[in-house]
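One chain of protein is taken out of this complex; the other chains stay put.
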Amino acid sequence: MHKVVFHIDELDKWDHTLSNITNLLDYGLVNKEEYHIVVLVNGDAIKGYLDEHLRNAVEQFSREGVRFHACNNSMNSHGIEDKQLPENVEIVSAGIADLVSLQEQGFAYVKA
Amino acid sequence: MHKVVFHIDELDKWDHTLSNITNLLDYGLVNKEEYHIVVLVNGDAIKGYLDEHLRNAVEQFSREGVRFHACNNSMNSHGIEDKQLPENVEIVSAGIADLVSLQEQGFAYVKA
Partner (left out) sequence: MHKVVFHIDELDKWDHTLSNITNLLDYGLVNKEEYHIVVLVNGDAIKGYLDEHLRNAVEQFSREGVRFHACNNSMNSHGIEDKQLPENVEIVSAGIADLVSLQEQGFAYVKA
């Protein structure tokens, strides 16, 4: 089983990341390799969780097992409240602490 | 022996990455440290393999032992065929799966 965290901190990096995740999931299916995927979103990219097109993608990927994290500091900076996030998005206190913790747990890191 | 993968996914990040590789190889020579270097290219950066200036650099670095990988999904998105790549570039099915695999093998990760 493979573990990878994608780090998105710029709004315009969402689309390429979602495309990378699609390709990784396809690769896993074809090669019978399991990928445990987390997407940690902080900085300006946090606004992506309010975008309709991206919300639909987040909800679809969540159903396929991808986990999405939102940095609470970034939410505060951008005036975003818990109830505005798509379903199943997990709020973490500090995005960087989450990235450190995941890498300590053996997650590979990919910067968007 | 040290292992490092450079991840380039934006076309304008090629030059700085090649400069970083030059400096790393020089550092290795001076300090008698061996660096096993892989450059994984995906996204729009894949078009760099068609640029004459960059092709020359890729071929030169390949002769010095640096390995260049091309993401097949990115090649398909940009209509690039195998025969258009510089010699010695290795095609990988999914760039992110390659980055995960290399990190699992102990490669340090540097995002361009």
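A few notes on this one:
As written, the chains take the letters A and B, and residue 1 is the first residue of each chain.
The rule we apply is simple: contacts are C-beta pairs under 8 Å (C-beta built on N, C-alpha and C of every residue); 3 or more make two chains touch, one makes a residue touch a chain.
Model, not experiment: these values are computed from the prediction.
For subunit B, the residues in touch with the chain missing from this view are 2-4, 16, 20-21, 23-24, 26-28, 30-31, 33, 35, 108-111. Against the chain not shown here, subunit A presents residues 7, 9, 42-43, 73, 93-97, 99-101, 103-104, 109, 111.
Going forward, only the chains that are shown with their structure count from here on.
Put simply, the C-alpha centre of subunit A and that of subunit B have 25 angstrom between them.
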